[in-house]
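To start, the structure itself, in structure tokens.
Yeah, one chain of the complex is gone here, protein chain that is, but the others are all in their spots.
For subunit A:
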């Protein structure tokens, strides 16, 4: 294909991606270098029956004019990145210097919003992913043993948790585990503790969010593993059987190695998808106990009346850096594959 033809074919999609993905990243970066204008304060005299006092008030008009003039705000350099709501270098250094034990230091770090969100995001990502892999494989093996007539129905029902919008899926679960919902009320009755509720404790809320994550991602790994199981070489299995390998040994030494590339594939997709955990936290209204990187951006932008674009921008850039770090092994591997292929 000639360069020119390639260019015309790729033009629509490339311009869409440049205009609405690449440029916004640049715009986010520029935004993150600025902070909101300070409110313009004026001294006013409040005169009452007992004489006049001087007070300070916000000059709404002047503040508005300032915002009109420079909508990005004041230039702040990398200040937003290092302030208390983000990387908080100052607070970290101080905490390191003044605390004696690691536990104490950790507590101090956990009071910083960015690190709290990062901890939840990483915990969620690295707990959900292995569960999804193991349970997905177990279900795939189980379904593979089912009689053919049940398979279609099973796949249909299994797909649903993944297909529904995350907001909807997590709401459906939330209503069931709510203190008044079927599961929540049953658990309360079982433990005979009417105060037991996912809204009451951080631990329960985290467990619930992770359970949702596993529930909604299992179908993906199930389907991929199931497709992989169809391609397991039949004769290798039979050979192993003739050699006297038990079912478990065949699974361990033939099937699992055959599925290894799929494990890598699922892990990657899961890491990417779980790292952006967002909707369940909104649906569960879990903000008080769990924040992810995505929800702190959302909250900054939702800030009533005066969105914190600078702060949201800085968190966005830090998140993107996180994604690139997560992806870097794939990128390096794909690049190696590509150069190897092109030299042959």
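Assume contacts are C-beta pairs under 8 Å (C-beta built on N, C-alpha and C of every residue); 3 or more make two chains touch, one makes a residue touch a chain; residues count from 1.
Going forward, contacts and distances are computed from a predicted model.
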Protein name (UniProt record) of the chain left out of view, among "NADH-quinone oxidoreductase subunit F", "Maltose/maltodextrin transport system permease protein MalG", "3-hydroxyacyl-ACP dehydratase" or "Na+/H+ antiporter subunit B": "Maltose/maltodextrin transport system permease protein MalG"
Option from A:109, A:266 or A:290 whose C-beta touches the chain left out: A:266
Residue among A:40, A:204, A:232 or A:320 touching the omitted chain: A:320
Selected from A:95, A:118 or A:139 as touching the chain missing from the view: A:139
Chain not shown, touching residues in subunit A: 1-3, 5-6, 9-10, 12-14, 16-17, 19-21, 23-28, 31, 71-72, 135, 138-139, 141-143, 145-146, 152, 154-161, 163-168, 171-173, 175-176, 178-182, 185-186, 188, 215, 218-220, 223-224, 227-228, 231, 241, 247, 261-262, 264-266, 269, 272, 275-276, 278-279, 282-283, 285, 293-294, 297-298, 300-301, 307, 309, 312-313, 315-317, 319-320, 323-324, 326-327, 330-331, 334-335, 338, 342
